[in-house]
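What you see is the complex with one protein chain gone and the rest in place.
For reference, chains read A, B, C, D and E in written order, and residue numbers begin at 1 within each chain.
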Amino acid sequence: MRILLLNANTSDFVTQKVATAARNFASADTQIIPVTASFGARIIATRTELAIASHACVDLIAQHADGCDAVVIAVSYDVALLAAREMLSVPVVGITEAALLSASMLGTRIGVVMFGPRVLPIYQELAASYGLSSRIAGWRAVDNDAPYAAGDQSKVDRLAVAAANDLVERDGCEVIVLAGAVMAGVPARLQAQVSVPLVEGVSCALLQAELLHRLKPAKATTGSLAALPAREHVGLSSALGKKLSGDKT
Amino acid sequence: MRILLLNANTSDFVTQKVATAARNFASADTQIIPVTASFGARIIATRTELAIASHACVDLIAQHADGCDAVVIAVSYDVALLAAREMLSVPVVGITEAALLSASMLGTRIGVVMFGPRVLPIYQELAASYGLSSRIAGWRAVDNDAPYAAGDQSKVDRLAVAAANDLVERDGCEVIVLAGAVMAGVPARLQAQVSVPLVEGVSCALLQAELLHRLKPAKATTGSLAALPAREHVGLSSALGKKLSGDKT
Amino acid sequence: MRILLLNANTSDFVTQKVATAARNFASADTQIIPVTASFGARIIATRTELAIASHACVDLIAQHADGCDAVVIAVSYDVALLAAREMLSVPVVGITEAALLSASMLGTRIGVVMFGPRVLPIYQELAASYGLSSRIAGWRAVDNDAPYAAGDQSKVDRLAVAAANDLVERDGCEVIVLAGAVMAGVPARLQAQVSVPLVEGVSCALLQAELLHRLKPAKATTGSLAALPAREHVGLSSALGKKLSGDKT
Amino acid sequence: MRILLLNANTSDFVTQKVATAARNFASADTQIIPVTASFGARIIATRTELAIASHACVDLIAQHADGCDAVVIAVSYDVALLAAREMLSVPVVGITEAALLSASMLGTRIGVVMFGPRVLPIYQELAASYGLSSRIAGWRAVDNDAPYAAGDQSKVDRLAVAAANDLVERDGCEVIVLAGAVMAGVPARLQAQVSVPLVEGVSCALLQAELLHRLKPAKATTGSLAALPAREHVGLSSALGKKLSGDKT
Amino acid sequence: MRILLLNANTSDFVTQKVATAARNFASADTQIIPVTASFGARIIATRTELAIASHACVDLIAQHADGCDAVVIAVSYDVALLAAREMLSVPVVGITEAALLSASMLGTRIGVVMFGPRVLPIYQELAASYGLSSRIAGWRAVDNDAPYAAGDQSKVDRLAVAAANDLVERDGCEVIVLAGAVMAGVPARLQAQVSVPLVEGVSCALLQAELLHRLKPAKATTGSLAALPAREHVGLSSALGKKLSGDKT
Partner (left out) sequence: MRILLLNANTSDFVTQKVATAARNFASADTQIIPVTASFGARIIATRTELAIASHACVDLIAQHADGCDAVVIAVSYDVALLAAREMLSVPVVGITEAALLSASMLGTRIGVVMFGPRVLPIYQELAASYGLSSRIAGWRAVDNDAPYAAGDQSKVDRLAVAAANDLVERDGCEVIVLAGAVMAGVPARLQAQVSVPLVEGVSCALLQAELLHRLKPAKATTGSLAALPAREHVGLSSALGKKLSGDKT
């Protein structure tokens, strides 16, 4: 199968890092098609950049989703997730959604470690939008952006481990989610230092996308996720405009 | 004072209708500056169009908010509301947010009447994001889009009144919100036929924007609504790009 | 317009302090009519005193609300708020309600600083009654009652600032409410020392009362806030008794 | 033991009806001391009357609670319940609180039948204040006030049974609370016609008051329910004034 | 009356300790019939042992409940509580349920002190299942199992007092539940050192069982707690098998 791996950041470094990790998790016969947003922030880190990215994300889908069997939105804010589900007949999975749902099958009280205190509320709003707030027993923001670049990760690793252990000890967490696309592959590196399971979103989302593809769910024909009706619009890219016009050619 | 009235639809008809209504509600010394999105759907009615509109909305702000004293987002999905608050030092109000908050000072159990069953879940998610789900005792979707065009409104008026009265009788609602920017001015027309207060968002948001302007709230310097840090980006309009670059000139 | 400013304490000092502040916030053509409860505690600080004040409050309304265009309940417990809405056809606003609702348009996670640990649970119950518990990310009780008297406020100011900053740092609050009628005017004094917006209830309530007056909401004719039906009663003040008898003269 | 049975209505008919029922439920060695409010509505049926009754209730306690071992607030709005707990060292129980708590040991999903649609929201707010909203699966308001007078109850009985059965069938309720002090003794009369347990508050509250008396709970010395500190006040009845002054003689 | 006191542990020491305490709380004419599980863990301390105990519990009921007027499940996980209610026509009370409900009539914000950090999440899940999570303002796990054996309790007493006081000071708790059957009798010993009421479950459950017996609630004939329908089964004890076969002899 073919999985479109959407990076709504405009940073090729992140796309490549995530795609490499994704290929490690995917089945042998799964082809990963990584794409990078063509406009917006290099690394999304504000609400404004996220508002832009939601457009970038549906634009990427209009351009690249044809012929794919599933889509993974590889930005930890799960940007435009429901819009993508509306646009497409194939499954769409967000990495933070997938991490939280998978974590909820591995432990009771979930702890979340994320990077960058400024965006912590955005993650909390995201979890609330999934109806999962009551499952999350603690949050920790690590103030370090080393994972977004190449180079030594030992300091940020120590901070992440400390945050995870603090969630276990003080908040009684029984499973930890490391939030962020750049956490792909990190649980394996840090698991030995934490007493409860560590998960991250890229691996979970890849696997959930494969799972949903095998489940062959029907596409809704009613409701807010039914296929796009043909609508009038202006000023969009040719691919996105065509999608909104209901042009199936 | 000057209030930027943002229509994230690309329909001038709606902009003019809402601006005319807004001028009726505003103080004598308030100047309304209506702007229309330059790209996206004529009338937003899907999640995908909303994802596009969130970019259109921050783009409009980058282009037009300078020199304004407050912003009203005159699309009932309150698109990009928190992004706008982050971008600006002046108050920003969404019309559905304002309607719900004002309604909560007029009645106990709130009922919401909206137009178009397809988007009902989007309104429910919006109310949940404000932490107000428990205040809303009932929802009704009217399947009629007459308010989005000129012409006879008598049929849709009858449907809206029936929906409101049903919320009062069956769900015990004690105040009704008519959701949608095109409901501006409608409560006055229908109030006599409904036994509890009717409110809509444009009037509420205009007045809340004036109120917050008088309150002179500080701009946060920490947290997810602090001013945008300078960030790298690509492919944005000149105005929006300048905003993201932290260029204050 | 005329706004009745109700102090359900029996302390003229507080009434005058609040009325002076209120006049600063009000529009030029708004007349503030401050009234003080005729029975009950000098300063309400227990549940028992609050139970008495709810009677004092409806009694004040029966005596003074005729001819007023709106009412502000200037006691931070918002005592008898829904009863007042039931009694009157004009808008009624509570100061803590107004502060919380206004704050929710200025920030995401709300922090509340109040004075007197004993009454903290009462504020928490009040916020819950508004359905707003999930919006409030932290509470701090300052154990100091200097604001309730003339004299040096520098120590309590320091405590309030420390509490606010702690809410920002430890609980991720993005807007702070200073609870208590005697906080009128205080945000301006302390804002420079806190990194997120500070609001208090008297200014918010005054402005919301003016707003609702301009909105001209209908009076409910059904439900728990409809006009009082004529009822038999005994032992009330002449003004309140007349209200309950349904005597409109 | 001696239980003060507080009727915050000013109707002796209700007091006598409730006292008679209470004596049937009480232990042989329990003495019931019924008292009636000296001011306020004959039968509380509005929010305004409830605001008055909260004062009447604490006044009754100041006058009559000395020497009693427990207090039952025999008004279904549980008026001034927490104030009474603050004033006294002996247990205080509200009839609706007791009915809901007892019901929750008899069934899973609770249904509530009450009398008078106007006050339904007040009951819903009361249940929410106890944190019990999620336990209540349905509400029905019967529009008939026959229970508040002597005379034929057959029609209201039929309506109550129909409401209870509808809660079972449509809302899956597994235990039913008949709300209202005048429901004392009614479950026995109607149980045969309803397939799940029926309970009402007077019997439950009487028994819970006896239970708590036997449990001999300590009086809090800290927090919002600690004994009243001595406070300045004006205009209260001699008994209540003495209580607030901290005069223990 | 006769109360069956179920210990789903297989430890006679605990059964005797709890039975002795129970006899102190019970009315003079109440006969306590203590029974101990015949299979499973000596002291339940894991989820697996709890899964076994739920069978042991319904088996004990099948063997011993005939002729009893009420049942108390004297294991603090309230194991098989709803199953027991389904099996029997007489009231069934769990000790943690009873403690939480009784506590909610004694204070506002409840704190819970329990023994053994490993099982803290199980208590939290139990409280959530009663819909009471919002009433509980804090939890503390004491890591000491002295109460499960004879011998010096002074150290665990100090730890419990410290935990209770911390709940009062840091979390604003106004009543404390000591969770665990072996806490029977302990509140009297420790109350003097804590400023808010202390309760435990065995006394509360005993008294609630007596209360419900006096209330004479009907047995549901519909719903999930109606009497067991006759069902096919294999491999059960003779008593339990007879119950499931619908054999009433």
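Descriptive notes on the structure:
One rule holds for everything that comes next: a residue touches a chain if its C-beta (ideal position, glycine included) is under 8 Å from a C-beta of that chain, and two chains touch if they have at least 3 such contacts.
Keep in mind that what you see is a predicted model, and the values were worked out from it rather than measured.
Annotation: of D:7, D:30, D:76 or D:108, D:108 touches the absent chain (contact as defined above). Check E:5, E:35 or E:58 against the missing chain and you find that the one touching it is E:58.
One of A:3, A:83, A:122 or A:207 touches the chain omitted from the figure, and that residue is A:207. Against the chain not displayed here, chain B makes contact via residues 117, 120-121, 125, 133. Considering the complete assembly, chain E touches the hidden chain via residues 10, 38-43, 45-52, 54-58, 80, 82-83, 85-87, 118-122, 125, 128-129, 223-226, 228-229, 231-236, 240, 243-244. Residues 108-109, 134, 172, 174 are the ones on chain D that touch the missing chain.
Everything below uses one rule, namely that only the chains that are shown with their structure count from here on.
Remark: chain A and chain B have CA centroids separated by 29 Å (rounded to whole angstrom). For chain A, the set of residues touching two or more other chains reads 120-121, 125, 128.
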